[in-house]
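I have a structure I would like to understand better, so I am pasting it below and will then ask my questions one at a time.
As you look at this complex, bear in mind that one protein chain is not there, while each of the others sits in place.
Read from first to last, the chains carry the letters A and B; within each, the first residue is number 1.
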Amino acid sequence: MGGRAYGTIEVRVDGGVLTAVFGAPPMNLIGPEVVRDLVGLIEELEAPGGPRVVVFESADADFFFPHVDMTKVAEYTAEAAKAGGPGDASLGMLFRRLSLLPVVTVAKLRGRARGAGSEFLLACDLRFASREKAVLGQPEVGIGTPPGAGAIQHLTRLLGRGRALEVLLSSADFDADLAERYGWVNRALPDAELDGFVAALATRLAGFPRDALIAAKAAVNALTLPAAAEVRADAALFQQLVRADGVQHRTAALFRGGFQTRGPLELDLGAALADLPPVD
Amino acid sequence: MGGRAYGTIEVRVDGGVLTAVFGAPPMNLIGPEVVRDLVGLIEELEAPGGPRVVVFESADADFFFPHVDMTKVAEYTAEAAKAGGPGDASLGMLFRRLSLLPVVTVAKLRGRARGAGSEFLLACDLRFASREKAVLGQPEVGIGTPPGAGAIQHLTRLLGRGRALEVLLSSADFDADLAERYGWVNRALPDAELDGFVAALATRLAGFPRDALIAAKAAVNALTLPAAAEVRADAALFQQLVRADGVQHRTAALFRGGFQTRGPLELDLGAALADLPPVD
Partner (left out) sequence: MGGRAYGTIEVRVDGGVLTAVFGAPPMNLIGPEVVRDLVGLIEELEAPGGPRVVVFESADADFFFPHVDMTKVAEYTAEAAKAGGPGDASLGMLFRRLSLLPVVTVAKLRGRARGAGSEFLLACDLRFASREKAVLGQPEVGIGTPPGAGAIQHLTRLLGRGRALEVLLSSADFDADLAERYGWVNRALPDAELDGFVAALATRLAGFPRDALIAAKAAVNALTLPAAAEVRADAALFQQLVRADGVQHRTAALFRGGFQTRGPLELDLGAALADLPPVD
């Protein structure tokens, strides 16, 4: 590994563990650059002989991935399309490919992971969150469209009907403890323990036989991953609704309040959605 | 809304939120009147232009719905039949129709919800329970028949094999905290916070775009609701076994102890089942 360099991902390799640190200033929005780099990294990880374990984290203490760049939906979708065939031009299909990697993927969450940021986490194998600093949310319905990149599929399977509906329909922010109780993350850990815990686990996994890791992951994937058709359907609905007038109006109102800039609205997006004008 | 009046359901509309309060003295048994009113309300809610959100609660502090009226199984089943075709004469199919409503349904639980009362809750989208005052149970197996109106389908999907079997086979009462740990309800909340929490959530949801709410709910439903054939099979088994001698004997013993009257046996039905004569 390390053959490629990425503008928005700092890659370190230590033993069998690759650490990928997301840094796309000013706030780690998922735009064309991030998606292009994710496509590249996923392609690298699909090649034989790479690391057994990847740890994903953010260089930004406040934002893991806040959400997609709503001004560049066409552009980042075009980058995602490079990872697959013509039917696979979506973050959902890219994230599904992430889930299928013959590598153990571990997400270490500090800061906000909302929308496609949460969906990235859900596509990883293991998720550990800082009790004090992690925030998860799927704000899409509050904006005007169901999530399109895996949240419906994964949250429904992980949380069950009632809690998945609560997360998806309320579009609210969830702290790490509640996310743990609901099963959105594996565990919430005290922030001071999170790095050590994940490092020890990654090192442990990297010492285990690769064939067994891959075979066990494949068996679990066979029982849990949505079918490609389900992912494509969610993506198609999102890509259609996100262009509708209603979403445009609500997004415009959010932009007037500071959407996609570092500041109170993005720090507390769950609350900001309740302040939008109600839809008649 | 508000075009119809119901003898056992008080309906209030405030903004986009309809609140339906169940009041069927003396103890909110699910009998023909309650089922007829539920059929009517569900039909109203299926019509376009209604509220985005419905909150269900009970006017009776001790009983949300204690269970069906065991003396009127034929009568309430006949009322349920009016909601569907000839094959759909069951509470299970009525509750499935509730789950399919293009409206977000929120249950606020105080008091006892057992048997079909719990199954009503399980058919709602979101369930919030008073930590001090909520009690849930599926007493059917202790009486002599598996539940017939959705508990097997929903609890198995929500709780998994081990905990669903515990709930169903033990026929025991569960308090709100344990119900939360098992996933039977979304959350247990301190009683003093329950009303405010549900009101704020309902208002929030009612301000969100209807199309997004409906599309997200439909996507989750597609992954989680039992097939009509599964619901019909459970209902048919219940309707057969409930007439068997064994159930009649055990029900008669319960009636001698105060079944279907306000009093210690109904308040503590889970315990009362263990005091019935063991079956050889």
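Keep in mind that, in the parts below, contacts are C-beta pairs under 8 Å (C-beta built on N, C-alpha and C of every residue); 3 or more make two chains touch, one makes a residue touch a chain.
Everything quoted here is computed from the prediction, not taken from an experiment.
Considering the whole complex, the residue from B:110, B:187, B:204 or B:250 that touches the absent chain is B:250. Within the whole complex, the absent chain has one touching residue among B:59, B:100, B:199 or B:237, and that is B:237. Check A:60, A:88 or A:125 against the missing chain and you find that the one touching it is A:125. Of the candidate positions A:201, A:254 or A:276, contact with the hidden chain is made by A:201. Residues of chain B that touch the chain left out of the display are 140-147, 152-153, 156-157, 160-166, 168-172, 181, 234, 237, 241, 246-247, 250, 273-274, 276-279. Residues 15-16, 104, 124-127, 154, 157-158, 180, 183, 185-186, 201, 204-213, 215-217, 219-221, 223-225 of chain A touch the missing chain (whole complex, contact as defined above).
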